[in-house]
Structure formats: structure tokens, C-alpha cells
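Take a look at this one; I'll ask things after.
Selected chains only, in their assembly positions.
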């Protein structure tokens, strides 16, 4: 009991500001509504935007585009695959991380909180390099690892990228899930118990879905943030769309064009994500207060 | 009364929260078809008593039996009791329909999903059958058109009626109501009391905690007045309201009228 | 107004690498200092990420590149170069445990590491990739070397001097050896290493060319080269 | 070179230890983070006011700004702004006849982080301003305050408690985003760590050391944030 309290106090000392407060400010979660698109000033703005796009097309060099279209599409595929796999894996880890912080015994609680604090307190780029160049260069020194069936994978770069992105997502989303689990009204859990649900059933049927439901808007933002993190893997030799564009930049020596295209690609991917999430959120409507 | 089977039997129930002894030896038997209303001042232990019946709160001592089956209890090592067989508790709970003051509908499910949840996932009723029965129940409480709506879109009265349908869906041996109308706006109270009144007329076993004295008088077959953790007085409604014996009950009745 | 001399921000021994006090040192740094002194330019060494070093030059973040950048026809489309200031062959290294040579046939099925945006990348893509090798690109030479030592690569292609330098380190000595130099292709590998300059910056180009000539003539070049190499790095 | 012998001497502050270089890098990171964050706050305040009180054109421009920055990875934005931003500035200066302006890496870094932070801060501050009860602002109007005075005396101070959690997170993001400048070769903590690791081959040691430095920075920041928050929350009734 005393130990638990002490652990809680120690943990409180390192708790970072809640993640939910900034997700919407740092990730696009709502598309601007199309309504009222044709007000006079908007038409002028759109004309200006159109002019800019025209200038970009006319005065900048785009002749390289067809040659790299295939590579770009491949890169987008890799980016999306990374996003999907690491978000799903990360979420799977985030659930227990959030849960033990709400109900777990204190050693697990402290462990989960420490994990979240360390990951949230250091740059992802550094974590990525630590895993790939640091940990990755230690592995081959152990013959056991070198001979194991894992070695062909450990030789590659993507497992490290996936691991780093997964941990990152798990830490940020774990923090969100903690709030979501804690925020499910006690009464609803009590009602489930009153209807004779076992602990597992209560967790799977009521607590988890309800928490996920609560976390959905933030999950949307976290996924957009995760998409925005994926290009970092290019720095450890994974060929995602960012890496493809880097290569284009190096081969063509163009400064702006590939980057502008890249920004456009991410803009579209983000919009797609937002639309997908809007679809899911609409499935379970909640009355906005 | 004696020839009917015992639906709920509570013997010498005590419950303490730390230093505070909230229930100080309560015995009460509800036979099949009884409608028992529990009244009493705030903090007198009414909710705690109700919650002890289905072990949402574990008693410090005493025993509870549902339909003659005693809930197995063992010492919890802190001077209280705890169920020794979780499965038994879950099985018995599943047939006690509890209705809460704040409804506690599951917000991530539609009304019909709320209603069929326990029958399908706890009792193992086939989905189609549960659906059919659930819809009948919703029709009965006047919420059939709202079946596919999420709870947050309903008024408090509608939510409480849905909660009652949810409790009925498990075909409960007995229903437990904890102040089912006190979270409602005055104009919505009537519709919920109407539904409960109908249930009482069907001679369903019910124990209800309520502050609505007029309603308790009309509906209950037996009134229990709780004060400071003991049953201060009990009896048929006419006697309790018409001819209260104890000073405390007399004061209580005049204060709420 | 000082002239900003761009060097790659990644360690590239023995040409340029930061020391423990954060100062840049190496053969190329001494070379840069020598020509600046000769041309009476006020130079500041400015580290820039290698893969963005040409944009940095064209957007005037730096004024010249002294970064072991080979003079290639492709680069000449975007920037200008001084005369060459050194020229060395291109080599391939690999683990001691495997025997192969630096030919397309020898590298078939192997994973070969190169630094991005280098002539070695272009060369490997032109000759080794079609022959069945996987080309993996690294931000820095150093990381490619490290991955070779870590067993994540089968070979590394780079400037022969840089590779020799690596093979002299503990790490390199243990794991790897030179598998040979690649067959020359001037169209890809270029005509030696020159100082990268902005197009149209003819004044600076003139000064740099004159300075290179001068330090070659007065022995300065040989003097500091001796500290690093026991052969003529200027090449034929 | 193997992991079993950790050469702690590599972290010594004096050469041949690299500790001094790491600390210098950390100092650079903090400088950029502070500068970028401050710039972000200024842009964010302007952006939030523009979004809330501006004319239709200003509102739309702000919307475009925050939408773009929030939808595109920081890494891409940093590259774009680093090259394009300074290039445009140079061209503008040239067009105005000032010749090339000399933009230091530090200024460019601050500019880049600041523009990104500005969009985030716009959203945080906008939300916080909207959280101020309308009656507070109406009371200010009723007592004859001009719009500017209202903003200065009532709206901004009243929104502060709502904004602080968000702004604290932005500060932590800003310290971590400085690491991204490594990809443009700016000598902040992450890049010097990579150089040190590359030069000594002690990858684990240096990356862990840098991680510890970032973590300390985060945790110390957090203590300061709590102190500020406690002060700003004066006047808010204790949660009952």
C-alpha cells in the first residue's frame, strides 16, 4: 500500500502534459467544409491559388515526373503499409499500456508510465537511429543471433523502422487510452457487472469498445501524426515515398519541385485518412453537447 | 405470503466502510410476487443494501440467498466477506434485473443492442430470439421506434425506460430499482413510474428504493423504512403511511410530503 | 564578406571529420584552408547535409563545396566546378569470409552499400544493379561501413582512399578487405574531384583555380598531403 | 568496440571526450527551440486573432496555413522552408536591391521551427480563446473597453489557463523537432551525436547519452511548466 503510494508519487513527478490537448492542434483532423465555397472573396482566393498552381506547373520543371511515377507509387505504398502496420501494432500495445496504468499493479503501472515518458520525451529520429545504428550493430556480435532464423530480417532496415514507429505510436496512444479507460463512466461498468458479465466479457464487450469509442477522435489525430512521422524511416535506408523523392532530388538536382510534390502527396494522404475516420466516427454518433 | 417461494432472502446483513457501519444487521425476505419499497433518509444505507443483494458491494457479514440458493461467501482477509465462487455470483446476478438511478446504458451501443447484450453474451440466448424478445420489450416500454438510436440521443425518461427494458430482457427472477426517477426532470418522472407500476401489477418480484412516497404507497405490497442502517419500521403501505409508529418515520414522512 | 565553404556534415575520414572538440579536420579541410589562404579569402567552414549540399550551394547557403565531389557531366548541368584537386580510383570492399571480386559478375546477388548522391551510387546502379545486386543507399559513408561491419551488407563501394582508411581501423581490420577497384567509366565516375561552385560565379572560380595551381606549384599541397597519404593523391 | 566494455571516457567534457560537443549541440537545440517557440507564439497569437476576428480573406488564409502545416510532415516542411524560405527571402531582398542577405543556420532553424509551431499555436490559442466565457468579454465591452484593450486585459489573460497544457506540449514538441534539423546538417544535438557516434563507433553509448539529455530537458521543462501552470491557475477554484 505504502509502496504503491510512493510509486504513484514518483510517477506523478514525471508525468507529461496530456497528449489529448494538442492532437487536434498538431494534426489535421477535420477537413475545411465545402459549404460556402463560392463566396466572392473565395473565388478571388481560388483564382490566386489557381494562378500559383499554374505558375508552378509552367515555370518549374516537371519533366522527370513520368520517369519516377512508378517509384513514387511504390513509395506511397510503402509509406501506407508502414502507417497501417505500425498503427495497428502500436494500438495493440497501447491498449494494455493504457489499461495497466488505470488498473494494473504498481510495478506494471510504473513500467508503462516509464515507457510512455521515455518515448514521449525523446525525438523519434533519435530513437530510430538508436535502434538501427545502435542496437542493430550490436546484434551481429552475438553469433547466436547471427545464426538464428531472425537474422535475415534483422539485417534489413524496415524491422527497426517498424519497431520504432510502433513504440512511438504505442506510447502516445497508450497515454490517450489511459484517459479513455479512466473516463468510461463507472456506472456503465457496474451495470455490466450487475448483468453477470465475467471480467473478460466486461472488458471485451463494454470497457474496451467504450474506451475506443471515446478515444476515436484522438485516434484520428494520432494516426495523422503517425503518417507525418513515417518519412523519418528514410534516414535508415527504408525506401518510402520520402526516400523516393530524396532520390529524385539528388538525381535531378531540383530543389523545390520534388518537395512540393511530396507535400502534395502527404496532403492527399492526410485528407484520405481524415475521410476514413469520419466514416467510422459517423457509425457511432454521439450528441455534441 | 408464506406459501410462495422465497425470491430473495437477506439475513443479518452488515456492511462497514472503514470506520463507518452503514448497514447494521438487516434481514429481509422477498417472496415471489412481492413488491417491496425501501424508503429512508439520505445516507441511511438504502443503495448499499440494494447493491449488497447482487454483490456489487460485498457485505461485512450476513448472508444473501437468491431463490433459496445461498451466495457462497468467505473471509476476504480484511474482516469482511467476499464471494468464494465468482461464477456463482455471475450466474445469479444474470437473473437479477438492476435499474440504476443514472440509467447506465452503454453509450456505444444502440438501444436494442443494449437490450440484447446480456441475454446474448451472458445467458447465451440465440441472437434472433433475443432480438425478437428485445423488440417486444421495447414496444412495451414505448421505445420501439428508438431501437436503433444511441442512448445519448434520448431524453432521461426514455433512457430509463430503455434501462428497464434491458433489465427485463434477462427474464429476471427479481428486479432491483435504485431511485429510478431521481435523476429525471419532474415532467419525465411520470412516464417511468407508469412502466414500473405496470410491472408491479403483473406481480413481478421487485425491490425498489424510492423517494416517491405516493408511488410507493400505490404500488408496493410492503414498505421498509431504513434509518441509520437498521430497519426502523416495516409493514403494509397503509400502516406505514397511515399509522406510523416510530417518531423517526413520522418525521420522515412529514418532511418528504 | 566571408566565403562559406560547405563540407559534408558527416564524418568522411581521412578527408573531413569532426574531432572531439567539434572542429573539422582532415586532408580536405587543410586543402580548403590552403586555397583560401592563397586566394586571400576569408573562409568559414560550414557543415551541410551531404544530400542537400547542391541545393545549399544554389540557394546561397554556401559559396563553394569542398566535399570530395567528383566532377561529372550530370552535376555540371546544375553547378560549376573548379579544376580537379584530387583523383583516386573507386574500390569495393567486403567481408574477409567471402571471396568475390569487384565486377558485376562477382557482385551478383549481393547487397552493396553506397553513399547517396555520389558517383558510386550512380556507378553501382549502372553496372551492379542490372547484374543482380541490391544497391542500398546511405546518408553517410560511415554508416555504410558500419553496416558492412555489422553484417548487414555484403559489400561497400566507395572512394578507394576512404575505404583504405576504414580498413585501417580496428573495425575494418577485423571484418573486411579490399576486393579490388572497379573498371573506370569517366562518364559516371567523372574526371577527379573539384571544388563545387555556383554557375556564373566566375570570379570565385578564377581565384580558386589560380590558388590550386599555386599551392601545387609552391609545394604546399604536397606538404599537407604527406601527413595523410604515402602516394600522390592528385592522381595522373 | 564490443558492448561489454563501455568506454565512459568518450563522454568526458574535454577532448578526447565528446561530452563538450554534445553539450554544445544541446545548447544549440535549446536555442533553436526557444527561438522557434517564441516565434511560433507570436505567429500563433496573430493567427488565432486572425482566425477569430479577422475578415473573410484573413480567415481563409489562416485556415490554409494551419491546414497545410498540420497535414504535411514536419520533416518535409523543414526541408521546404529551409531551402525555399531562405531562397525566397534572398530573392526578395535582391529584388528590393539589398543584395543577398546572410541567413545564419541558426536563424534559418528558428524560422523553420517557428513557422511550424505558429500553425500549432494558432490552433491551441484559438481553442483557448473560444473557451473563455462570452460573458467575460461582453462585460469588458459593457464597461467601454476598446477591442484591443479587451484583448489585452481580458481575453488573453483569461484564456491562459486553457492554453497552458497545449502550449506546454508545443514546447516539448519544439524541443524534439529541433532533431529534424539534423537532416539539413544543422549542428544540433542529434547531428553531433551522430557525428560523435560515427567517429568513435560507440553508437549505443552516444545515442543513449543524447536520449538522456533530451529526456532531462523534457522533464526539467515539465517542472517549470507545472510551476507556471500553478501560477496561471490562480483564480480557478480548486477542483471540488
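Read from first to last, the chains carry the letters A, B, C and D; within each, the first residue is number 1.
What we mean here is this: contacts are C-beta pairs under 8 Å (C-beta built on N, C-alpha and C of every residue); 3 or more make two chains touch, one makes a residue touch a chain.
None of the values given here were measured: they were computed from a predicted structure.
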Composition by chain label (entire complex, not just displayed copies): A x1, B x2, C x1, D x1
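Simple rule for what comes next: only the chains that are shown with their structure count from here on.
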Chains in simultaneous contact with chain B and chain D: A
Chain closest to the assembly centre - both centres taken as Cα means: A
Dominant interface by contact count, named by its two chains: A-D
Centroid distance [mean C-alpha coordinates] between chain D and chain A, Å: 20
Whole-Å separation of chain centres (CA-atom averages), chain B against chain C: 82
Averaged-CA centre spacing for the pair chain B and chain A, given as whole angstrom: 46
Where chain C touches two or more other chains at once, by residue number: 52, 55, 59, 143, 146
Multi-partner residues of chain D (each touching 2 or more other chains): 79, 83, 87, 182-183, 194, 203
Pairs of chains, among all present, that meet the touch criterion: A-B, A-C, A-D, C-D
Parts of chain A lying in touch with chain D, wherever the complex brings them together: 14-19, 21-22, 24-28, 32, 39, 41-42, 44-45, 117-118, 120-127, 129-130, 133-135, 137-138, 141, 224, 227-232, 235, 242, 255-256, 259-260, 262-263, 266-267, 270-271
Partner chain D, residues of chain C touching it in the complex: 1, 8-11, 13, 17-22, 46-50, 52, 55-56, 59-61, 140, 142-143, 146, 169-171
Chain B partner contacts - residues on chain A that touch it in the complex: 185, 187-188, 190-198, 201, 205-206, 209-210, 213, 284-287
